[in-house]
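As structure tokens, the structure follows; a few thoughts come after it.
The complex appears here minus one protein chain, its other protein chains still in place.
Moving on to chain A:
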């Protein structure tokens, strides 16, 4: 299933279909009939100038912001239009926020324990015991995010980069089908960036990813597909090469601003 050769150029199974998504904040239109689709197990980058609506789009996908119009279908036919955040999360959409958001008064291990995929109702939680399998999963995750030595430390005491890692670990523990990452390498050292990149590739084995990123080198390195947004609309979509050759894109983004971003 996974390594399907689609020589006939058949579209891969689609995991997300968004049609004419409209989001308004008062008079301001943040997403203007934005349509978007992606295939299963794809790394899809979202780029665009500041204020283009990238974060807003992720917010809509995870239920934080409600759309005024349009429709979003996840997997086969799960409509997220009227769903609450926790329902969407349970269905398999995980979100990593831009500013690291973890639980500072729980230990590193407890953060993962709470985030882990499991029955999350009150009564299941009251009865929950750490099973051997869960323990192993947490141990493995701690290794992956490089925090095994800090497992019993309160997460509030971690450095900025470590908090980012912890949050990535937390969403991984949720075992999402679709993972939304907002500027995951912002504020990271070059070494950490590389580590994050290889982690993304690893993640791709199990889930689809939408990554918002400003760093063009990073996008070029890891993107399979790129969507360029501008003022709440879709400007262009394709591989990185296709995008770079697109005149409209050069004009609004890669041209002037892209040069700045590299400097």
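Everything that follows uses one rule, which is that contacts are C-beta pairs under 8 Å (C-beta built on N, C-alpha and C of every residue); 3 or more make two chains touch, one makes a residue touch a chain; residues count from 1.
Note that in this section contacts and distances are computed from a predicted model.
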item: Protein name, per the UniProt record, of whichever chain is missing from view ("Urea ABC transporter membrane protein", "Fumarate hydratase C-terminal domain-containing protein", "2-oxoglutarate synthase" or "Aspartate carbamoyltransferase regulatory chain"); value: "Urea ABC transporter membrane protein"
item: Which residue of A:31, A:102 or A:249 touches the chain not shown here; value: A:102
item: Identified contact with the non-displayed chain, of A:22, A:39 or A:153; value: A:153
item: Those residues of chain A which, in the complete complex, touch the missing chain; value: 62, 64, 84-86, 89-90, 94-95, 97, 101-106, 110, 113-115, 120-122, 125-126, 128, 153-154, 156-157, 170, 174
